[in-house]
Structure formats: structure tokens, C-alpha cells
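Note that one protein chain of the assembly has been removed; the remaining protein chains are unaltered in position.
The first chain written gets the first letter, and so on, giving A and B; residue counts start at 1 in each chain.
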Amino acid sequence: MTSLIILSPLIGFALISLFLFRWKKLCGWISVGSLLIPFVLIVQLFMQMQSNPSSFPQVISVPWISIMGLHFELGLLFDQLSILMGLLVSGVGSLIFIFSMGYMEEDKGYSRFFAYLALFASAMLGIVFSNNFVQTFIFWELVGLASYLLIGFWFSKDSAADASKKAFLVNRVGDFGFILGILFLWFLSDPTGVSRTVDFAGLAQSIPTQVQLGVISSGAILLAGLLILCGVIGKSAQLPLHVWLPDAMEGPTPVSALIHAATMVAAGVYLLARTFFIFTISEELLTIVAIIGGLSAITAATMAVCQSDIKRVLAFSTMSQLGFMVLAMGLAGPVSGMYHLLTHGFFKALLFLGSGCIIHAVHTQNLFEMGGLSKKMPITTLTFLIGTLALCGLFPTSGFFSKEEILTLAHGHSMLAFIVVLGTTFLTSFYMGRVFSLTFLGPQRKPSDIHESPFILLFPLIVLSFFSIFAGFFGIPELLGRAAHESHHGTEGNFLALISTGVILFGLISSYLIYGRKTQSQDPLSKGLGPLYTLFERKYFIDEIYNFYVSKIQQPFARLCDITNEWIAIKALSHWTGIVVYQVGNVSRKLLTGNVQTYALILAVQIVVIFTLVVILFKL
Amino acid sequence: MIPLSHYLTVAFVLFAIGLIGIFTRKNAILVLLSIELLFNAVNLSFVVFSQAHGNLEGQIVTLFSMAIAAGEVAIGLAICILLFRTQKTIDVTDFTDLKQ
Partner (left out) sequence: MIDLSFYFIAIPMASLALMALVPSSQLKLIKTIAWISSSACLALALFVLLKLDRTNTSFQFISQLSWIQTPEINLHLGVDGINVWLIVLTSLVSFAGLYACSSIQKDAKGFYLLYLLLTLGAYGTFLSVNLFFFFLFLEIEALVSYPLISNWGRGEKKFAAMQFTLYAILASAFVLVGLLGLYFLPAIQTMDMVQLGAHLQANPLSLALQHKLFAFFLIGFGILSAVWPFHAWGPIGYSSAPTAGSMLLAGVLKKVGAYGLIRFGLLMLPDAAALWMPWLALWIMMNLVYVGFIALAQKELRNLIGYSSSSHMGFVIIGLACFTSLGTAGAMLVMFSHGLLVALLFLIAELVERKMGTTQIDALGGLAINWPFTATCFSLAALAASSVPGFANFAGELVILFAVWNQYQWLTIGVLICVLLTAIYMFRAIRNIFFGPIKESHQNTEEPVKSLFCKVPFLLLIGFLLLIGFCPTLALKDFENGLTQLKIIEKGEELKTNSELI
């Protein structure tokens, strides 16, 4: 029954793509329904977990490949982590599906869209409830596939087709490291080869004991962890494999909300939480994780400040917030990281859906063409404001609580980490304030009749706003398994809260002062920051570096291989052997003079030679 | 008694003369003549070996060989005559139709 959690959306996908293509509305409802079923099941499990916590974690599994020493199974692991994440995925997912029913109404590929969405939901739930590395990898790739299909949904646009290809290939590069890490961990789980496993529970048992016993070195764990980290970097768009995320905004906005904000990109962080038992073994590993997270957070925030496309701002914001989560993991705070993941899921989805409503209304994504929408679209404005404040982390939104945890971790770790987090917080509130001001405040720049969105689009916004505000009071860290005495409140906590609130307010006010009052056609920051602005806006030229690599290094190398192949395999082996054979024949032709006596001479010589050889070889 | 090797040497010399004749003579009839020399050399060896082994097998083969040589000469000369009729020459080096 609980296997329906993964099977239900998959069945939905199969039904839509094979049979029900023609009936658009039905496809939409089937898709939504196929995600609501898992949601209900997970809620049930959640209730069970609350009333009877000792019966968890539970595992059910079915063998998939079981031959000659290799046993892979497909299983469902129910524990606090997976159930909460599952609630996020299916809950927020269902809301976004409902939103899509209104948003994609006029699109020709409506059924195709919902089929892909169902596929994505199935694969994402597969990652969440996976109980072993191989299953995670399988659904990891499938989620990447769904992302590819959805980013390239409008495939007749060159930009969308390129973006989808880029997303998949960058993810593949991360997966290269990921699968190597899985293989290595499988090997390390038992170097003698008797009882190797890819099961999370099995690895959690065997690897720490092996390290303690000295059977495997912590250097090996460092390497394995780094390889697994490759997959995380690819999926969660951290530096340096982040380049696909801004381009992924080519997909329809619900896709950006679901996949590239709330769930898929969070899968990397989720994996870090799931496999945290590996990362705690090595100090250097945690430091590297933290550095990557922190660096991504702050660079993404700087890039977000200078973008003029609303979705791109949100994309970099996602990258930055994911950086926070990864940083939290690296600072040995997996619960804090997951807490932020869950709250971020709510308010980021809210912000993206809100931007979807805006785009739907004004038909542009350029911030400098919007303005004054607060008068015409009040509900959207209010919900977007709630989302903004939650993202900035202002008390008492959910974002405040989760961000405080991370700030506290950073403060407890080092001055550098604290400055990074605080700086990113400032930048976050600055660019979000900038977005809000340019979009909703000030004079209306696009003179067209703008009206509030229909209820089907507003309903998810309202629900998500509710969660964005109140999720901080649900006691999520306790639900994630933190014991009560570890909670981080206290005078130090309050002091840090005051500092961060001050920083946030400073960011919001300064952005309002710069952007919220009069019309700008061009970003005033571009004059203020000068070359720094170009650096941020062009995303530190990293895309250019990758393009350079592909066009000037990889392709010429491939051409080189092709040319050497021409010479070796084709010319040398085939043509030239042919020519050699032909020339040998040409020379041998001279023997056939047509003169009978020559033939007789050759015959006689042959006989003599053969006779001699026979005598020598057989020693007669 | 005359040792075996003496006879074989004679036969060998005859054979060699015959071979050289085949390779070097230009007149077709002289080539045929050289082939006859080869036959003679071989017949001599057979008879000699028959004497050495003390049985008649070699001499029987010699008789066969002489009969076959006669037949072969007849055909060879017939070919020479036909060649002369069509090509107006029996110089062996003139027949090069098989040249590549």
C-alpha cells in the first residue's frame, strides 16, 4: 500500500502519456490526484510516527537485481527525515500542480506538461524514500531527466533547448563523481568482499566501525565523501556546477517553483543529511562542504543583486539559500540544514508562484518594465511580501527561525563563517527588497490592463503564505529528531537575532530608497558599482569559461581524435594495406614474362627450395 | 664393380645438361631434345638403382618411361609443327601471349 507513494505518480504518468493524451482537463486532474494520494499516505505515516515513535524507522523493500554477489533492492525507508521531506514534496507539489492547472491552461502541450510533472513527482519521492544508494542514484537520474524534459518544455525555442541540454549535462558531470563515490563506498563497506552493501543502514553501521578499527583510512572516507559531494554540487547548483540553474528558468514558472526551488535542487542537501554519518568522520570533508556552501551562498547573492529578470533573481536566490543549507551541513548542523530546506521550500515556491502570477499579468519578466502592481493585484502583493520577508528571515516568519539556526552555527564556528552568513543575509534582503520595490511599488511602468489572478492561481499562494509565516512554530527541528535539550535558544541567540534583524531591515530600507520611489530605466547600481556590476551581472564570467572549454578545448580535442582516427584506423589500416598489397602484386607481376622458359626456371627453383626445406625441417 | 655413385654422377650430369638446355635453348625442337635428355638421365638412374637393390622394379619403370617418352615426343613435335604453321617461327622467346 505504501508503495503507492512512488507508484501512484508513475501510474499517472503512464496513464497520461499512453492513453489519456487527448483529454486535457482530465490529465490535469489525474496528475494532481496522483500526487495527492502519496500526500495522504505520508500524512497517515506522519500521524503514526507521532503516536507511536518507537515503531520507526520502518523499511519495506523488494529485490531488483539479485545475482552472483550483487544485491540491489528498491525500498522505502520511513523515518522522521524522509516523512517530513515527503510531506514537503507532496504537499508543496500538489499546490504547484493545482497552480499549473490554471497557469498552463492555454498551452498546447498541457497534457504533456502534466505527464512530465507526474514523472518528476514519482522520481522525487523515490529519492526521498530511498533506503540505499543505488535507488537514490536511479531516481536522481530520473529526476534529472524530468528536469530536462520540463526545462525544454517549449523546445522550439533555441534558448529552452540549450538550457535543458545544459542542465542535464552539468548534472551528468556531477553524477560522474556521484556514482564513483557510490562504488567506492560499496567497496569500503567491506574490503574483503564478503558482505558489501549499498544500503544506508548497512553503511551507517559498517563504515564508522571500520574506520574505528583502522581497516579503512579516513583519507579513503575523505575521497568517497568528496565524490558523493560532486553529485550534491551538481544537483543543488553549488559552485562550480551551478551554471545550469539560471538557464533553467527557461522552463514554465511552475517548473521553476517545483523543481528548481522547492524540491529537486533540495535533493542534494537531503542526500547530505541522509549520508551525514559519512561526513562526520572526516573534519576536512566537513570543512570543504562548508566552504563550498558558504562560497556559493555569497557569490550567488552578489549575482542576484544585478539581474534584471525576476526569475533569474529568484534562481540565484535559490542557489544562495542552498548554499546556506550546505554550509549548515558543513558546520555539522544537519538538522539546521534540513530545517532551512523545509522552510525554504515553502517561501521559495511561494515567491516563484507569485512571480508566475506577475508574469501572467504583465507578460514580461524584466523588472524594469514592471511597477505599481500593488494597486491592481493586492493578494499577489501581500503573499509576495510574506514570501519576501520569510526569505529575508524576519521575525516571526519561518525563515527567521531556520536562518537563526544557521547564523548561530556560523557564529559558533568561526568569524569568517559568521561574516559570510551575515553578508549574504544583507544581500538577500537587498535584492528581495529591490525586486519587491521594482515590481509592486512606485509608478506603473507598463500601461496595460492588469488584473488580479484567478482563484486557482491564488489558492496555492495563500496556503504557502500561511506556512511561510507559521511553519516556525510547528517544532520542525524536534520533528527532525533533535532532542529537546539541544535547542539553540538563549541570550546569545537573542543577541544574534537582533543583529540579523538589523541587517535585514537595513537591506530592505536601502533597497526601497534606491528602487521604490521613482522610475528607473536602468539600474542605478550599474553606475554606482561600475565594473563590479558587470562582474556580478555576467555571473563572474563562469559561463564564458565553460563555453570556452567546450568550444576551444573539448571540441578541438574531439576533432583531433577524429583526425588521428582518419589517419590510423582508416588510412593506415585500410587504404595503405590495400596499397601495399597492390604494389606487391604489381612487382610480382614482373615474374610473368610470358616466356615459357622463365616459368620452367621458376618451377625448377621452387622444387629445389621445397626439397631443401623438407630435408632441413624433417632432418631426413 | 663400378660404384653406384659414378653412375649417379653421370645421370646427374645428363640431367643438368638437359635442364640447362630447357632454360637456355631458343629453338623449340632443341627444348624437346633437352627434355629427352632428362628422360635418359632418369632412366639411367632407375636402372642403376634396380641393379643396386637387386630387383627388377627399376627396370620395369624404365620400360614404362621409354614408352611414355616416345608418346610425349610425338605430341611435342606435332605441337611444334602446328606452332610453325600459325606463328611462322619456333623461337620459344617469341611466344609471349601470357605476358602480364
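Quick notes on this structure:
Keep in mind that, in the parts below, a contact is a pair of C-beta atoms (placed from the backbone, for glycine too) under 8 Å apart; a residue touches a chain by one contact, two chains touch by 3 or more.
This one's a predicted model, so the numbers in the text were calculated from it and none came from an experiment.
Of the chains on view, those touched by the hidden chain across the whole complex are A. Contact with the chain that does not appear here is found for just one residue of A:Trp29, A:Phe176 or A:Phe368, A:Phe176. Between the chain not shown and the residues A:Ala558, A:Leu591 or A:Val605, the one that touches is A:Ala558.
Remark: the residues of chain A touching the chain excluded from display are 63-70, 72, 134, 137-139, 141-142, 145, 152, 155-158, 160-162, 164-165, 168-169, 172-173, 176, 179-180, 183-184, 186-187, 191, 193, 220, 554-555, 557-559, 561-562, 565, 568-570, 573-574.
Simple rule for what comes next: only the chains that are shown with their structure count from here on.
If each chain is reduced to the centroid of its CA atoms, chain A and chain B end up 95 Å from each other. Contact residues of chain B toward chain A in the complex are 19, 22-24, 31, 92-93, 95-100.
Of all residues in chain A, those touching chain B in their complex are 589, 592-597, 600-601, 604.
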